[in-house]
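Take this structure, written in structure tokens, and hold onto it; I'll ask about it next.
All protein chains but one are shown at their positions in the complex.
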Amino acid sequence: MPVRRRPIITLTTDYGLEDPYVAEVKAKILSLVPDAQIVDITHMIPSFDERRGAFILLTATRHFPRGTVHVCIVDPKVGTDRRGIIVSTRLGHTFVGPDTGLMWPAANASGIIGIYEIDGSRLPPRTSETFHGRDVFAYVAAKLAMGVRPSRLGRRVDCMARVEFFGPKISNGWLNAELMHIDKFGNLITNISKESLTMLGPTSGKYEVELLGHRYILPLCKTYGDVPPGSMLIVFGGTGFLEIAVNMGSAAEATGARVGERIRIRREQASPC
Amino acid sequence: MPVRRRPIITLTTDYGLEDPYVAEVKAKILSLVPDAQIVDITHMIPSFDERRGAFILLTATRHFPRGTVHVCIVDPKVGTDRRGIIVSTRLGHTFVGPDTGLMWPAANASGIIGIYEIDGSRLPPRTSETFHGRDVFAYVAAKLAMGVRPSRLGRRVDCMARVEFFGPKISNGWLNAELMHIDKFGNLITNISKESLTMLGPTSGKYEVELLGHRYILPLCKTYGDVPPGSMLIVFGGTGFLEIAVNMGSAAEATGARVGERIRIRREQASPC
Partner (left out) sequence: MPVRRRPIITLTTDYGLEDPYVAEVKAKILSLVPDAQIVDITHMIPSFDERRGAFILLTATRHFPRGTVHVCIVDPKVGTDRRGIIVSTRLGHTFVGPDTGLMWPAANASGIIGIYEIDGSRLPPRTSETFHGRDVFAYVAAKLAMGVRPSRLGRRVDCMARVEFFGPKISNGWLNAELMHIDKFGNLITNISKESLTMLGPTSGKYEVELLGHRYILPLCKTYGDVPPGSMLIVFGGTGFLEIAVNMGSAAEATGARVGERIRIRREQASPC
């Protein structure tokens, strides 16, 4: 059996860290691929929050090397007739999980070249329908990591479900976008990439940011320490996306913003004389 | 020295994730077995809660392959005269930890074939009596993973301490059991296995569940999505045990139940005409 050397399998779930669920997924994988290099992306996705999971997957998975298998599970409809899928990409990544749209942004950014609906009849019989993370997706991920082709585990299909984010799009000179995630430091992370921001012209200088009805004039900085401690700024952070931040502080506390808010941004306007 | 290839060692503790303790256990293991595949089951057992740890171990460990060594530490009496033990089982698992009963349910389910009291005189000298997780059990687990026989690390004994759960047992047509764990999704997990539920006859249809003085008529479903969002159900979940759940919601919030409650369940009674 052609086992690659220490295949990397990542796990992204809403299972949390107090329950036995993550360990059961790993047990299943290691039973089949004892050498697997399993990496937890996070298990702290808010329960059932596919949009949050989709954003975390988009930012984290692209840093892994070719050949990585990503198990992606936020699965409120486990055991119903929602499909399980495998998605292979041009950059050499493979995504496995329920077809709830969760993996769409990451897979799409990686260049989708094949989508396969997992065929339950090719898997071991299940005694439970509540834990496909362990009984279906861990098994499939292990098989893929062992070199089994997706076409051996399911049939090729044409489409998959999609979580889509709002914008970024230009309207009346404003770039409209969404607040996707608030990180541990209180940084407010949007879905505005560097490329998106160029829709407003050269990316430098000051910007006007509207959030929760307030307008902030903020400098676009290279890093947090470019402004004094306690000052607010915008910066492309570790996710690759634009974030509203406070140097040595929490923009979440400063603004009261929550994930899911719409935000808009434009270049600073010249003041009337 | 006969080192097996990438032996799997699992860790289940109440050490939490903020302190250096888990890393020190891993450092000790890796110093002896650099190739170990170490899997965290959980470190979030409530402090000193042996019953909770026992239940997590029971549900998680059985999914690991033969040859796995399970380090199990909830150890309020560390450094006193409580024994440290090694338990080997028919299914090829080995449990290591303080003899506080914590590992009893999991080891028993795996078929105990030998219990050994760890002999401190066969271990390196200790400078501390407060951290046997690192100084005793990590060392012993590493040695076992290297292929050392339990009889080389201690002497065979006849018994071990036991954490026992309440029930499940039939009384007056009710199956009495215990609420063992509430998971991240708010599912109320009992100690009723599929086999136990057959004490009430064929496992299907509706059941009457009594919890905290309230009675609920609940359908036994295959999965959460078999009822509408917000509706309550009973289902055999990822642990293999019966749980009271709310589809897309939290049964813990809906009922106010806490771990340790007694529950009882019977088949739905025909209404009087």
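A and B label the chains in the order they appear, each numbered from 1.
The definition used in the following text is that contacts are C-beta pairs under 8 Å (C-beta built on N, C-alpha and C of every residue); 3 or more make two chains touch, one makes a residue touch a chain.
This one's a predicted model, so the numbers in the text were calculated from it and none came from an experiment.
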{"item": "Selected residue (touches chain absent from view) among B:S31, B:S151, B:S204 or B:Q269", "value": "B:S31"}
{"item": "Residue, one of A:L32, A:A60, A:L123 or A:I170, that touches the chain absent here", "value": "A:A60"}
{"item": "Sites on chain A contacted by the missing partner chain, in the whole complex", "value": "5-6, 8, 10, 17, 37, 39-44, 56, 59-60, 63-65, 181, 183-185, 222-226, 235-240, 248"}
{"item": "Missing-chain contacts mapped onto chain B", "value": "14-21, 23-24, 26-28, 30-31, 34-35, 47-48, 76-80, 128-131, 133-134"}
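To be clear about the criterion, only the chains that are shown with their structure count from here on.
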{"item": "Chain centre separation (chain A, chain B; CA means) in Å", "value": "32"}
